[in-house]
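Data block below; observations after.
Missing here: one protein chain of the complex. Every other protein chain is in place.
Letters are used for the chains, namely A, B, C and D, taken in the order the chains are written, and counting of residues starts over at 1 for each.
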Amino acid sequence: MFVLDYLWIIPALPLAGAAMLGLAGRHWPARRVNAVGVGSVALAFAAALELVREFSRLPAAQVPWLKTYFTWITAGSFRADFALQVDQLTIVMLLVVTGVGLLIHIYSTGYMAHEGGYPRFFACMNLFMFFMLLLVMAANFVLLFVGWEGVGLCSYLLIGFYFLRKSAADAGKKAFIVNRIGDFGFMLALLLIFRTFGSLDFAPVFSGAAGKPQATLTAIALLLLVGAIGKSAQLPLYVWLPDAMEGPTPVSALIHAATMVAAGVYMVARAHALYELAPAAMAAVAVVGAVTAFYSATIGLVQTDIKKVLAYSTISQLGYMFLGCGVGAFAAGIFHLMTHAFFKALLFLAAGSVIHAMGGEQDMRRMGGLRKRIPWTYWTMLMGTLAIAGAPGFSGFFSKDAILLAAADKSVVLYVIALLGAMLTSFYMFRLLFLTFHGEPRFDEHAVHVHESPKNMVIPLAVLAVLSVVGGWAAAPEFWGSSNRFEHFLAPALSSPSRAFLAINPGPSLTAAVNTFREMTQQILWEMAGIAIAAAAIGFLVAWWFYIRRPQTPERVAESFHAPYKLLLNKYYVDELYDFLLVRPTTWISTHILWQVVDDGAIDGSVNGIAHVARRFGDRLRHTQSGNTRSYAAWVLVGAALFTILLLWKVR
Amino acid sequence: MTLELILFFLFAAVAVAGAVNLILQRHPIHSALSLIVVMGALAALYLLLGAEFIAAVQIIVYAGAIMVLFVLVIMLLNAGEEERTNLSRMARYVGLPLGFFLLFELAYVMARAAGTQAAAPGVAPASTRQLATMLFREFMLPFELTSILILIAILGALVLARRES
Amino acid sequence: MQGPLLLTVIIFLPLAGALALLILRPEDRVWIRRLALTTALAELGLSLLLLRGFLPGVAAYQFEEYRSWIATPPIHYHLGVDGISLFLVLLTTFLTPLAVLASWQSITSRVREFFLMLLVLETGMIGVFLALDLFLFFVFWEVMLVPMYFLIGIWGHERRIYAALKFVLYTMAGSVLMLVGILWLYNLTGTFDLPVMQAMLQTSQVLLNTRTEMLLFGAFFLAFAIKVPLFPLHTWLPDAHVEAPTAGSVVLAGVLLKMGTYGMLRFCLPLFPEASHRLAPYIAVLAIIGIIYGALVAMVQPDLKKLVAYSSVSHLGFVVLGIFAFNATSIQGALYQMLSHGVSTGALFLAVGMLYDRRHTHLIREFGGLATPMPVFSALFLFVCLSSLGLPMLNGFVGEFLILLGTFQQHARWAVWAATGVILSAVYLLWAYQRVIYGDVTSENNRALPDATRRERVILFTAAAVILWMGIASPVFTRRMEASAQNVLKQMQRSTAYEARDSRGAAPRAIQPAIPSAGER
Amino acid sequence: MVPLPYYLVLSAILFGLGAIGFVFKRNVITIFMAIELMLNAVNLAFVTFSRMHGQLQGQVFVFFVIVVAAAEAAVGLAIIIVIARSRQSLNVERVDLLKL
Partner (left out) sequence: MVPPMDDLYRLAPELVFCGFGMLVMLLEPFVSAARKKWLSVPALAGAVLGLAATALPAAHPGAAYYGLLRIDTFSIFLHLIVGAVAVLVVLSSADYLEREKLPPGEFYALVLFATAGMGIMASAQELMTGFVGLEISSIASYVLAGYRRDSPRSNEAAMKYFLLGSFATAFFLYGIAMAYGATGTTNLESLRTAVAQGHAGGLLTLGLGLMLVGLAFKVATAPFQVWTPDVYEGAPAPVTALLASGPKAAAFALLMRILFVGFTASSGAWFWVVWISAALTMFAGNLAALVQTNVKRMLAYSSIAHAGYILVAIAAVGTMPDDAQSVAGIAAVLFYLATYVLMKFGAFTMVSQLGGPGERRLEINDYAGLSQEQPWAAACLSLYLLSLLGLPVTAGFLGKFYVFKAAVNSNLLWLVILMAANSVVAAYYYLRVIVVMYMREPQQEWTPQPVPRGVALVLLLTAAGTLYLGLFPGKVMQLAIQSALSLR
């Protein structure tokens, strides 16, 4: 029971790594940096595995396993402890975070080997691991918020890793600020939760939710959703994520694909007890997810930067996760989170490998024909593409299918949107693959020395590829003959008292409905799986047609649909819109109204004005002092008249 | 109308006329002479009021000594006609009206207030002896102080007016 | 050393140090600096004794000293410390050595006078926090102006004179009215002693009618609001900050501004609860405007120091909001925010000062790409920025969060508006940070700037350590504040007579002194 | 028998004329004379009141006033002489170095 008793050790390991690297790493040799940076994560992963072992022996009554260490904030009736907890959801997240994190760290030792600021990179990565672990292990909302903001910070630092590039620094800032907008909602949610429940600890909040007014719960859930939207880059706060690709590719893989951006999904799942009591909020989650999934997929269609495509893809996939949660299939959402972590990390790392091979080139228009040159990269990336496109049997297929099924159960519209999104996903992913690896090389062979990546990069790719392929079987649904162990495993964490309440008193109609559904399922489920596969296939075929069979087609299409193409290419002009509607007016008003008119003009002006008037008066008075004795005598008479009149008048 | 009254009005008229003349004359020497006239008229009025000693002092000290000093200085400085500059608007537009206002205000209050106060006519005119007694007993302190005052005046005049060495 | 004289020693030690400086010749700069630093550090040590001896959970004043000073009117040398003032004293003693260190090299003219003023200033500041007699309080409150005035006026930058005058005149405008208020209170209660006065008012031995209470509240509040500074009385602040030398800005932002909020907490709330309650909505609106307005204006400042100055307007808006939410949580949050703002903003000014020492400008556009020549500095500067923008686990978060939390319990709408400040603070700080630190080195002048020196590292690491400590171990502070914060709320309760009078609506005119001032007989 | 208020009114008129003279005249010496006129008016008032109350005090006061007038005259004329020497003018309006 070692790790369970010393839960803090898991986040503390990377923190220690970060501290060592940050304070002293500047003068260390690369090997020592590697040892500390990767080692700390490896140890954390090991601890997480040990935790799983120990956790599996824990009696159900002791779940969630809670450890309180010290009081962090206390004031008045408020009290927030530094408390960690472990339940099934945490376990899943822990494994994903430490596991994928470890692989990416290893990969980074190769990818970043020649970059300046190497120790800084690992310090930030380790720090990120710390905050991410804190986020998933937190036992109350405040600590969750700490991790939440902390990962945002690390994201900021790592996006701006190449701080010499203005675009990188801008992107980092943008990420942090847009996240802050989300956090604003999150913060308000915390305030409202505390006001409603008198506590911010998970246990009392979730168990006490049932009795609270629905409006309040809806408000809380929606505010939390705002936070989640910011962190998970959903509409309308997704704009930071594509820009975040300015960061080094391993960062994109770890933070902006596998872990941090999924925190929003995690949080919604964590707070499912609240969401389930707030149907409107659930619907909002679903709609946001579905729309984002489709919307960003459309942008992904035309992007030429390999990482940008993956970024929009990430947004889109996160949309699926939200959709899953929103339609009540929290387990499916988390499942997709996990598989997505595998294959998207893989895709990013592979893309990184491509970029590495191309000497930093990211534009797919200047690639092509790399299949033979970098086979490892190609094959692993193919696995990832198949997984994300939903090729049957691959991990993405299962998780996406679970979400689609759940969505279909709730709303045909959402289902259709999601399905279209899946088709687009398939298209743009194969487009990426074809443009990059197939066809003729479109780069200057002499300038670019294409080479396969070193082993420490390839091995993580391979591992992730394996996971992308087989990872789905953990949760393969029952009609595939599997037992969906994943969902069963998560069930205790994602079942809430409220749902238990429902389960105990199932109305007759509900039971009947469930039963009819059971009978119908087998048939329908297969049919729907078929539809999904067909959608993926269409996407693949179109991509094949466009980029292998008739490579000139895309241009023609682009020309005949010029306006929509431009719209997509420019990402619906959303950045420009935000700039025009928010950024510019704010800076303009701040500069020209608030600062210059209100501050300098009105306030300072009136203060200085008073001073000016005083001086003017003084000057007047001074001029009564003409130096002429006769005038002075006149003043004496004025005074005499004043005094006598006053006195006589008062006496009367 | 008693003789007394006639005399009063006569000397009062002379006094006022002298005062007005003092103001209107442009040459200081004329003004000085007018002032002497006023003082003389006042001395006469003091006599009417039964203050003989004061009347004498008025003539001797005031008209005699002080005014002579004035005339002397006027001569010494060879003061010519007054230059009627009008640099002070304050004096012209505020000072003069207020001067008249003050004149009327004082006169009004004097006339009214004194009217309420029953005059005590017929009290025996003060004898100079009584005056002396009072001066040297009850008012000995201020009397002695006036000597200091004179001393200061001498000292001051000396310091200020002596020729540069 | 926990004898009855501890507070006196704490107050006057810096003054003694200042006088000792006069013994040294003006040329002995090294020794002058050393003596000043020694004094400041000794003072810090003494104040830590205070922390050690302080009993948490006690609402009453501790380490009290009570001596007669002036017979008529009865004025006492009455000192005491409670959970409200304890940490403000510590903040002062903590920031002063840093300010001394920050001035080590950058002050080259009239060194002796500079440190003299700084130490005198420390005496004044600590006196303000410890005085329990209104007269004594006022004395310290005003005396402190002089050294600050000289610090800005002599060692400041181009428009230093304008700024110094503006600072003093603004402050005096408020404090004169406060003096009138103090005298009026004396007139009503016959004492200048805060606890006695408080007790008399609380037990309704002296009744204030509503109008009187409002006027008195106004007289005190205006002085404090100017000091805070609350929108729209803030325009002295940017000027004073921009023109002040680094040490001056540090102390100004770190401690002086807190005097305003301290005063509100110490005087306005307990003495005039009804007026506080009535005016709280308006004050809160001003505070919220300040939060947003300060942040927006900070965002567009071309001058780093001015940016930090406006950020203070924004941050102090939170404090005022927390105080006038009348909630134990928010008040503790406000207190905490006072401390953390002192440390963070102090550190920000220290960092900006280091840049100034190198380039003699505060203009953001003159910098850019400093991360390349000055990596260590950049990292620490970032740390400080993050603390200022309220990153959890650093100090700024705790205060802001508690304020919002407490305020939300009473007035959800206020908290919602105030919370937007959280977004904006990230905007202006990170934007400024980016323009200064990131990117290519834009100016040749900056290419060879030396990184933080050892002295500067000591300063920044110390600040960073405290920032982190305050972010993690907040109960160390809040436990000691708790009782006093609760006590403020308790003091705001009036006895039943008071409320009964309220319900009648009419109040006895209590302007004529209920108790004739005894001392004048 | 002359009613005493007559004297008082005369005194007031003389005092007022003195005051008017002060603001009207430009020559320093004449202005000083106006002051003397005012003092004379005071004396008349004192004597009249003395008579009114049947007391002698008023006359004693007149005595003091005359002494004061004499002292003032001595000093005042000395000052005037100094002024006349340094400014070559007796016009008060020309003596305005000190102003504003």
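Following the convention adopted for this analysis, a residue touches a chain if its C-beta (ideal position, glycine included) is under 8 Å from a C-beta of that chain, and two chains touch if they have at least 3 such contacts.
All values reported here derive from a predicted model rather than from experimental measurement.
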Subject >> Missing chain: touched chains present in the view >> reply: A, B, C, D
Subject >> Which residue of A:T74, A:T314 or A:T629 touches the chain not shown here >> reply: A:T629
**OP:** Would you indicate which residue among D:Y6, D:F24 or D:F61 is in contact with the undisplayed chain?
**Re:** D:F61
**OP:** Consider the whole complex, including the chain that is not shown, and state which of A:P213, A:G359, A:P375 or A:G618 touches that chain.
**Re:** A:G618
Subject >> Residue of D:V2, D:L17 or D:M52 in touch with the missing chain, whole complex considered >> reply: D:M52
**OP:** Quickly run down the residues of subunit B that touch the omitted chain.
**Re:** 105-106, 109-110, 112-114, 116-117, 136-142, 145-146, 148-149, 151-153, 155-156, 158-160, 164
Subject >> Touching residues on subunit D - with respect to the absent chain >> reply: 8, 15, 18-19, 22, 28, 31-32, 35, 38-39, 41-42, 45-46, 48-49, 52-53, 55, 57-58, 60-61, 64-65, 68, 71-72, 75-76, 78-80, 82-83, 86-87, 92, 95-99
Original post:
Tell me, which residues in subunit C touch the chain that this view leaves out?
Top reply: 69-73, 110, 135, 138-140, 142-143, 145-146, 149-150, 153-154, 160-161, 164-165, 168-169, 172-173, 176-177, 179-180, 183-184, 186-187, 511, 513, 516-517, 520-521
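Note that only the chains that are shown with their structure count from here on.
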Original post:
If you average the Cα atoms of subunit A and of subunit D to get two centres, how far apart are those centres in Å?
Top reply: 97
**OP:** Please report how many Å separate the Cα centroid of subunit B from that of subunit C, as a whole number.
**Re:** 69
**OP:** Mark out which residues of subunit D touch at least two other chains, giving numbers and ranges.
**Re:** 19, 22-23, 26, 93, 96
**OP:** Would you mind listing the residues of subunit B that make contact with two or more other chains?
**Re:** 87-88, 91, 95, 99, 102, 109
**OP:** Note which residues of subunit B are touching subunit A in the complex, please.
**Re:** 87-91, 94-95, 98-99, 101-102, 105, 109
Original post:
subunit A touches which residues of subunit D in the complex?
Top reply: 19, 22-23, 26, 31, 92-93, 95-100
Original post:
Inside the complex, what are the residues of subunit A that reach subunit C?
Top reply: 22, 26, 70-78, 142, 145-146, 149-150, 153, 156, 160, 163-166, 168-170, 172-173, 176-177, 180-181, 183-184, 187-188, 190-192, 194-195, 586-587, 589-591, 594-595, 598-600, 602-604, 607
